[in-house]
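Missing here is one protein chain; the remaining ones are kept as they sit in the complex.
Up next is chain A:
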Amino acid sequence: MTASSSLELVQVRDVTLQYKTPDHLVTATYKVSCTVEQGDRYVILGPSGCGKSTLLKAVGGFIKPVGGTIVVNGREVREPGPDRMMVFQEFEQLMPWKTVLQNVMFPMQATGKYWKSETRERALAAIDKVNLTKFKDVYPHMLSGGMKMRVAIARAMALEPDVLLMDEPFAALDALTRRKMQEELLALWDQLRFTVLFVTHSIEEAIVVGSRILILSPHPGRVRAELEAGDLSYADLDSPAFGALAKRIHTLLFEAPAPGTSSEGARPLAAAS
C-alpha cells in the first residue's frame, strides 16, 4: 500500500459494491471514496436504501468490493476481524443462548485479547455504561429492541477495536434514551479517542455525533459531499449555524445536482495524495 499519513486509518478507494441475487445484480454503492482519520467520528449519511449498511459491511470485511480497495490500518481488508467490531442494524445479533453478561464477554473470550480475570470486569463496566446492570443475567429474548441494541454497543465497545462500525445503532431507541446514548458515546470518545464509523439517516444525529459527515446520493450510493461537522451539539439546536448546516445537508441529500458537476469535497483523496 502507498505510504500515507499515519493518521489515515481507513481508506476507501473507488469502492463499488454489488449484490448478486439469483436473477438480479444490485449495485449498492458506486465508486465511493473516503478517508477516515484516527479519532474521527465519521458519519455516513444517506437516504434509506442508498448502500450505507453495505458500505459499512464492506469495511467490516463481510462483503468483497467488485471494484476498488479498502485499507484499514495499512492492511487491505479481506475478511472480518475483531479489529473492526460492528454493531449491526438488526436486533438478532445477540446470541440468544447467552445472558447479557455472557454476550458482552464473548468477543473478548473468543479473541483472547484480554486476560480471563479482566474480561468479566470489562464486560460489567461496559454494561454499566449502557445502563443495563440490572439486566446482566437476563437472556436477550427478555429485552426490548432498544435494550438489545445497547448490549450490542456495550459488546463492541468492550473490545476496544481499532475502528468501531455502528450501523444506525440508536435508530431503535426512544428519543430520550437516544439522546442519552449519543451523549454517552461522545463522553466515551472524549475519554478514549477511538475511531468510529457511524451510519445514520438522521441529519440532526449526524451533526451532533459526527466530526465529519459523508453524504451519499440515493441508490446507487455515490459520494455527494464530505463536510466538517464542527463542534455543534444539542445546545446549539436553535443556533443559526446548526440550522444552516442542517439545511445545507438537506439540500445535498435531496436535491439532484446538475449532471457532471461534482460537488465540493467529493474527492477527498485528491488532497491526500
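Rule of thumb we're sticking to: a residue touches a chain if its C-beta (ideal position, glycine included) is under 8 Å from a C-beta of that chain, and two chains touch if they have at least 3 such contacts; residues count from 1.
To be clear about the criterion, contacts and distances are computed from a predicted model.
Per its UniProt entry, the chain excluded from the display bears the name "NitT/TauT family transport system permease protein", taken from "NitT/TauT family transport system permease protein", "Nitrite reductase small subunit NirD", "L-aspartate oxidase" or "NADH-quinone oxidoreductase subunit B". Considering the whole complex, the residue from A:Tyr30, A:Phe88, A:Phe135 or A:Trp189 that touches the absent chain is A:Phe88. Hidden from this view is one chain, which touches chain A at 47-50, 57, 60, 62, 79-82, 84-86, 88, 90, 92-97, 106-107, 110-111, 139-142, 152, 201, 203, 218-219, 250, 253-255.
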